[in-house]
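Pasting in a structure now, in structure tokens, and then I'll have a few things to ask.
With one protein chain held back, the other chains of the complex are shown just where they sit.
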Amino acid sequence: MKKQAGVWYSLPLFAWVTLFFLIPIGMVLLYSVLSRGNFGGVKAELSLDGFAALGNPAFLKTVGITLLIALVSTVLTILVALPASYYIARTKNNLTLLVLVIIPFWVNFLIRVFAWMAVLGREGFVNDLLRWTGLTQEPIQFLFNIGAVIIVHVYTYLPFAILPLYATIEKFDFGLLEAARDLGADHLTSLKKILLPNIRGGIITAILFTFIPILGSYAISDLVGGKDGYMLGNSIAYYIGKANNWPRASAIAVVLTLITSLGLMVYFLLNRSQQKTLVEEEVK
Amino acid sequence: MKKLGFSKAAYWLTISFLFFPLVVLAFYSFNASPGFTFTGFSTRWYEALFSASRESKSLWNSVANSVIIALSSASIATIIGTLGAVAIHWYKFPWKRYVQALSFVPVVLPEIIIGVSVLIFFASIIRLELGMFSILIAHISFTLPFVMLMVGARLSEFDDSVLEAARDLGAKEHQVLLRVILPIASPGIFSGFLMAVTLSLEDFVVTQFVRGPNSETLPLYIYKMVKKTIPMEISALSVLLVIATVVLVFSVRNLMKYFVKGT
Partner (left out) sequence: MKKSVVALTAIVALLMSLLVSCQKTGSEQSQSGGDGSKVGASTELNVFNWEAYMPEEVLEAFTKETGIAVNYEEYDSNETMITKITAGSSYDIAFPTQDFVPALVQEGLVQKLDLSKLPNLSNIDTWVVEATQSFDPGNQYSVPYNIGSIGIMYWKEKVANPGNSVEILSRPELKGKTLILDDTREVFSAALRSLGFSVNTVAPKEIAAATKLILKWKEIALKFDISQMPTLFGNKDVWVALGYPENVLSEMEADKRQGVGFFLLKDGNARYLDNMVILKDAKNVENAYKFINFIYRPENLAKIADLYGYPGVSAKAAPLRQSKPFYAAEDISSFEFRKALGSALDLYTKAWEDEIKIGQ
């Protein structure tokens, strides 16, 4: 009876993940080694054309730029998020502080991107301010380059980093810091030597929550990037939506998945010492 | 506490960074002329939102589509996800490791891969017509794991002695589910549901791939407008949406807790 109940409860989930996760992802793998159809879709012939162009230096540059954008944005996000979440964790009755972090997150992210266009655009707020104060004559082009893509990514993923960081810092025993200081360590040293190692799990989770989504990001670089802010996500969207080259899109998706898996492996390796992985957290 | 000086400053700087663009956008939503050169105060964009033009009709139509998709996909994801989390947490069944591993996939794979794979699946094997229904399925898929995470986190606060106790008292399995497990899990279920609604309302990438005729959602509409014009009505709309959400969340303090826990 008890065993049967488990079967019944998990059946919808079983069906769903098989039908809508496993098979579709298998299809992407399959499509990446087929030849392209005339207008989307594929022909049932094996072909490595999808992967062939990926050795092109221009494509490797796209991979490099994507990694660069993801890396720099993640590092900046964590650097901004650490002190902010530390302050939230150390404040009593911090619900309002948390909500303040989350409110911008309720505004649709495309509107947030649009807001940055209003701030940084040629006729935007900052340029108006600069001209009004007489600092510049001609408006400065802030948008449509890698810098703009990185700023907007940091902005978008900040709450994703602050929340897990806050959750780990909150559990940290701040008595340890007092103890370190009593033993003669200054504030900064005690933070570095005691706090950071103890919240490593949170930092790694925060990195994971920012780095991976940015790797596959597409709309931000499409709206505020120029041709040098072109990322893997844009490439996939182009080949599937416009170029009708589904094998190529699938091949790039496979490459992106591999890069992501590499990141995940690093995550699990780093986290093994913590004895706590995300999967286990979910399961148990 | 005086040691918090730096982090306090950092926090408020961060908050200013988060709010600054939104404030700028709100400011321009009262601009008398289109674009980002302020020429005078006006509420014309707010009026335009509620006018009878085709433009504003298609905007509200997209809002309605978004709400329908969000509520229905979140409901179904909540049902499937809750049952799944309960099964994984407290029961044995043959394909346990399989669903555990697979249901985790959308959390760790970039959204765009989910979008591409689901589109290829719809367009090839099942030849599903793209539209509201295909968006619904895709949204259930990527919100499902988050519901499971939320419910699972709540369930892990209890061990199965509560279930054993109920069974010892002669409860049937369905009674255990309805009378014991669901009440225990309900905060997690609610957080999961809220998170699923939020994720669904927010989604652009996956939706863009699986959309069809007459199924434009709000993010798709916003994207289209931001791309080809400077949509002043969208700034006005976002101001109204922020006010509405803040009022809703602060008037129901419990809701706020769910949201904070939920994200």
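First chain written, first letter: the chains are A and B, and each begins at residue 1.
Following the convention adopted for this analysis, a contact is a pair of C-beta atoms (placed from the backbone, for glycine too) under 8 Å apart; a residue touches a chain by one contact, two chains touch by 3 or more.
Quantities reported herein were computed from a predicted structural model and do not represent experimental measurements.
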Item to complete: Quick one: say which of A:P12, A:G40, A:G147 or A:G263 touches the chain that got left out.
Response: A:G40
Worksheet, complete the sentence: Given B:V108, B:L130, B:A153 or B:A171, the residue that touches the chain left out of view is B:L130
Worksheet item: Of A:K43, A:K61, A:K171 or A:R272, which sits in contact with the chain we cannot see?
Response: A:K61
Worksheet item: When the complex is taken as a whole, what residues of chain B touch the one chain not shown?
Response: 34-35, 53-55, 58, 68, 71-72, 75-76, 78-79, 119, 122-123, 127-134, 136, 182-183, 186-187, 189-190, 193, 211-214, 216, 224, 227-230, 254
Fill in: Footprint left on chain A by the chain that the document does not show
37-41, 53, 56, 58-59, 61-62, 121-123, 141, 143-144, 223, 225-228, 230, 234-235, 238-245, 248
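Note that only the chains that are shown with their structure count from here on.
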Worksheet item: How many angstrom between the C-alpha centroids of chain B and chain A?
Response: 17
Worksheet, complete the sentence: Listed in rising order, the residues of chain B that touch chain A in the complex are 1, 3-4, 6-8, 10-11, 14-15, 17-22, 24-25, 27-28, 35-38, 79-81, 83-84, 86-96, 98-113, 116-121, 123-125, 137, 140-141, 144, 148-149, 152-153, 156, 167, 173, 177, 198, 201-202, 204-205, 208-209, 218-219, 222-223, 226-227, 230-231, 234-235, 238, 241-242, 245-246, 249, 256-257, 259-260, 263
Worksheet item: If you look only at chain A, which of its residues touch chain B in the complex?
Response: 1-7, 9-10, 12-14, 16-18, 20-25, 27-28, 31, 40-42, 80-81, 83-84, 86-88, 90-91, 95, 97-119, 121, 123-125, 128, 155, 158-159, 162-163, 187, 208, 212-213, 215-219, 222-223, 233, 236-237, 240-241, 246, 249-250, 253, 256-257, 260, 264, 278-279, 281-284
